[in-house]
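Some notes on the structure that comes next.
A single protein chain has been omitted from the complex, and every remaining protein chain is retained in its original position.
== subunit A ==
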């Protein structure tokens, strides 16, 4: 048996088809979800993929957060359903306050696309159990609004509770505070990060590495063994 993973498409979402492919490669059933539709089609988990939803107008993720599909996602996430936000999806998650903090324009003001080394700081979340704490992985990074910020108290709390899930290695690419690349909520079911695991799941494509596949095999194990 396998599990159903919903992949949300907002207007301006770009990585939805890539994410569906990654879900499929990991052995899960991808289920396309449409932003206007509150029905989550009985999925077991949801991925909010990257892109420029609503053109990132107003502020990245700010408009998507109010779409009908997000009403259901927020409700289910609070009930424990695993949710992964990648890049623009991470921005949406901070706008919904499922995750704390916010994303600002990169400190160098340019879009940056590169292979990015990360350290897995927390391998106990729903999306990272197939990694080991301290493991170093390399997956693509590509954004212009990727600088993670939060107030000092929030940052201290995230670190104290082990909720920093990924840190940037080999130079901070965007000025994110404390080199934070990804975080989780207190329950560990909601994870957001700026780099793109769905672009690193096939040996031939992109960076030529499959370091991102662990996100999807982690959730497979969690859902199928649950």
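The working rule: a contact is a pair of C-beta atoms (placed from the backbone, for glycine too) under 8 Å apart; a residue touches a chain by one contact, two chains touch by 3 or more; residues count from 1.
Please note the rule applied: contacts and distances are computed from a predicted model.
Per UniProt, the protein behind the absent chain is "Phosphoribosylformylglycinamidine synthase subunit PurL"; the candidates were "Crp/Fnr family transcriptional regulator", "Cytochrome c-type biogenesis protein", "Spore germination protein KA" or "Phosphoribosylformylglycinamidine synthase subunit PurL".
Across A:17, A:38, A:59 or A:178, the single residue that touches the chain missing here is A:17.
Only one residue in the set A:27, A:55 or A:80 touches the chain that does not appear here, and it is A:55. Which of A:121, A:179 or A:198 touches the hidden chain is settled by the complete complex: it is A:198.
Interface with the hidden chain, as seen from subunit A, comprises residues 11-12, 14-15, 17-18, 21-22, 51-52, 54-57, 108, 110-114, 140, 142, 144, 196, 198-199, 201-202, 204-207.
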